[in-house]
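To start, the structure under review is shown below, and the notes come after it.
Apart from one protein chain that is not included, each protein chain of the complex appears where it belongs.
On to subunit A.
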Amino acid sequence: MAETERREADGSAKEADIGRVEEEDSKTSDGAGSGRIEYVSYKDETQLPDIMALIDQELSEPYSIFTYRYFITLWPDLCFMNNEQIGAVMLAFHEGKCIGTLVCKMGQHRNTFRGYIAMLVVVKQHRGKGIATELVTRCIQVMRDAGCDEVTLEAEVTNLGALALYGNLGFIRAKRLHRYYLNGFDAYRLKLLFPRPHDANRMLLGGGYSMDPYQMHDCSKLDHDHDQVLFTKATSFSIQVQNS
């Protein structure tokens, strides 16, 4: 168990500080003033130097060429998109210049089919325009449509911009990883669970333990009841209004 987690931990990446990205509405800022942002999926090797330069410049963790190759379409078992539109690497262009990129993958993880966002970078001068949100949203949509159960990633505890961005998209901070990054900072493992309408029972109560009616009412079997408190307590009104 621990080993698997280590592997997962080792195989992870870091979010760049994406600043005030969550404040912006991507749709309105998209065409505003400074030119249009164009989102494209990874096409070929010629884009790789751009991506590597961007990530090298903005992220603290060092990545080997193998890591990039891992995520890029070269290995069929790892390339999740046969779909030409969005690949495992997405790029944002502004006036022909690559200003943002997202690297991700999809795969089986224990019993779930899991999407994983490995790297996300938007260059400093283009932050706050919703580009990161747009990249992530597009990526998650693809993952959802491809049948992922959940999406995970790691982000530095101090990277409030990234945490807010993912929080707004429905991610929870599932775990904390002590001194995860080489710079000594902790990380959160963030997780987003997709709804599973076809499996409503699982949503209600969880996987392993099936409840029968007797256990459903287990709470009243104990000497406590969540609801009844209300009716006994709400009868008296005694908040003392302070004189202002």
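Heads up, the rule we're going with is that a contact is a pair of C-beta atoms (placed from the backbone, for glycine too) under 8 Å apart; a residue touches a chain by one contact, two chains touch by 3 or more; residues count from 1.
Just so it is clear, contacts and distances are computed from a predicted model.
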{"item": "Protein name as given in UniProt for the chain not displayed, \"Trafficking protein particle complex subunit\", \"Mediator of RNA polymerase II transcription subunit 20\", \"AP-3 complex subunit sigma\" or \"N-alpha-acetyltransferase 35, NatC auxiliary subunit\"", "value": "\"N-alpha-acetyltransferase 35, NatC auxiliary subunit\""}
{"item": "Which residue of A:Tyr39, A:Phe93 or A:Phe194 touches the chain not shown here", "value": "A:Phe194"}
{"item": "Among A:Lys97, A:Lys124 or A:Arg179, the residue in touch with the chain that has been omitted", "value": "A:Arg179"}
{"item": "Missing-chain contacts mapped onto subunit A", "value": "1, 5, 7, 10-12, 44-45, 48, 56, 61-67, 69-70, 72, 74-75, 78, 105, 137, 140, 144, 157, 167-170, 172-180, 182-184, 186, 188, 191-195, 203-209, 211, 214-215, 217-234, 236-242"}
